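Only one protein chain is missing; all other protein chains are in place.
Right after this comes chain A.
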């Protein structure tokens, strides 16, 4: 039985499906071979005895991976059983997770092939990271059964042998995901630490700076404002076609950093610590005899260094508001806040900190989760303290999901109506910060109307406040600019206008064509139908535009390109929208030291969407 999480091997492939880095862990592989051997002994020698204890070479893996890509339609694959799915492929299993936990067939020379599963697939910048964790032979057999079953599929809640039970049974898969993500951060170079805001400077750096800032090795490129929330929605405004399509032209692979990271974090294939900044700091700094261990307590593995210097503690509540505003009677608006409390504790020794939180009103807070070092308070009470032992550097102390305590910071509607095929009339009517009082401040507010599939020729119209700028595929309305924030009062903003597009051009996606071409041709009979009896320009246009919509990835919430919407981005300071807050005065530290506590709040917009009231929009049903 494999213990814990063991990684048999990992590969990094570039966008041309060539292996640029690979690492095999013979110690874990030995466990696999021993398991295969004993299994064979039990079964009296099965067929796979030759193939199973064998890891593919880089080129074998690369070609198998490319083959899978061909079979599954894209790097990740369909994820759900569709008509193109073949028996034995991942999408045959009919589960979205097969886009992340994939299988490939390795072809041996004798024409035999064997299944390699589970391969964790993580894509970061232009690289694909594949991690192969150690599982039991039985697990592999179960999966084989799943993807080769000849019947129609598995029912939900099946007793055993389902993919869900397998995943529940395999912490090594979860561990492998953590490994893949850690490696992804290293090869993409965005080892961003959570942002903590201080009043003096816009942000302070991470762990490395706290130790080495003075000796000037903090040359590492570091994003100034790290994206706190999930970065996926940010690329929606310009209509990202698919995240499978990888960005071209990125930094080369830093193999040395990778090697260093792997040999420290998982020397034998068993991950021990995936905190990259700790590992790199140790590699750079090492330890001197001046670094004395604490006298009476054990220094945790996640805190290899102890802070020395002026003591202070900083908290930042960072909230991201997602909203879908419909302005329709039949669809209720939905607003949700996902927030986190970031912390940076520059405290000597290994103290415990108690942080009283206000506003943990249980009916507004939907989920709470904490840093591993925190002692979790009882769930549900309105006011309670979180006790934690802070690691070095910036860290996320707590995450939460909440509903919006105040009303939506931006209300109103967006109407766009196509008066002809290439011209649309639109109207915005917004009210900002309605019902918001000081100290709530809206620092800036920008609204974007993306038209990813149409080229804008001209925009006509003057907003009641702010300025307009246009790019080829979007219109941007700067309602409030930085420096001229809105403090404790509300304003109305309207923007009527028209937008002219270049004539519509049918877009052909090679992806679509190769896979769905046959279906498109079927339509040719209907295509020639004269459309003179067309009643509604919009409907006609809608039909025309939806016809060649490419499928989105399963990681997107819906096909953004299919809708007309406006996306608002803003930043609010002064208070949280969820109502969560911290009282800096009642933060206590054990053993007691005097350290100033700073606290700030920042609210930004995530997917803050105004759907075109006159068009289609994605929605959901509320539980009754």
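Everything that follows uses one rule, which is that a residue touches a chain if its C-beta (ideal position, glycine included) is under 8 Å from a C-beta of that chain, and two chains touch if they have at least 3 such contacts; residues count from 1.
The rule is simple: contacts and distances are computed from a predicted model.
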| item | value |
| --- | --- |
| Per UniProt, the name of the complex member that is left out, chosen from "AP-5 complex subunit beta-1", "Coronatine-insensitive 1", "Ubiquinone biosynthesis monooxygenase COQ6" or "Transcription factor bHLH49" | "AP-5 complex subunit beta-1" |
| Selected from A:396, A:425, A:457 or A:541 as touching the chain missing from the view | A:396 |
| Given A:15, A:277 or A:299, the one touching the chain that is not displayed | A:299 |
| Touching the absent chain when the full complex is considered, from A:450, A:551 or A:574 | A:551 |
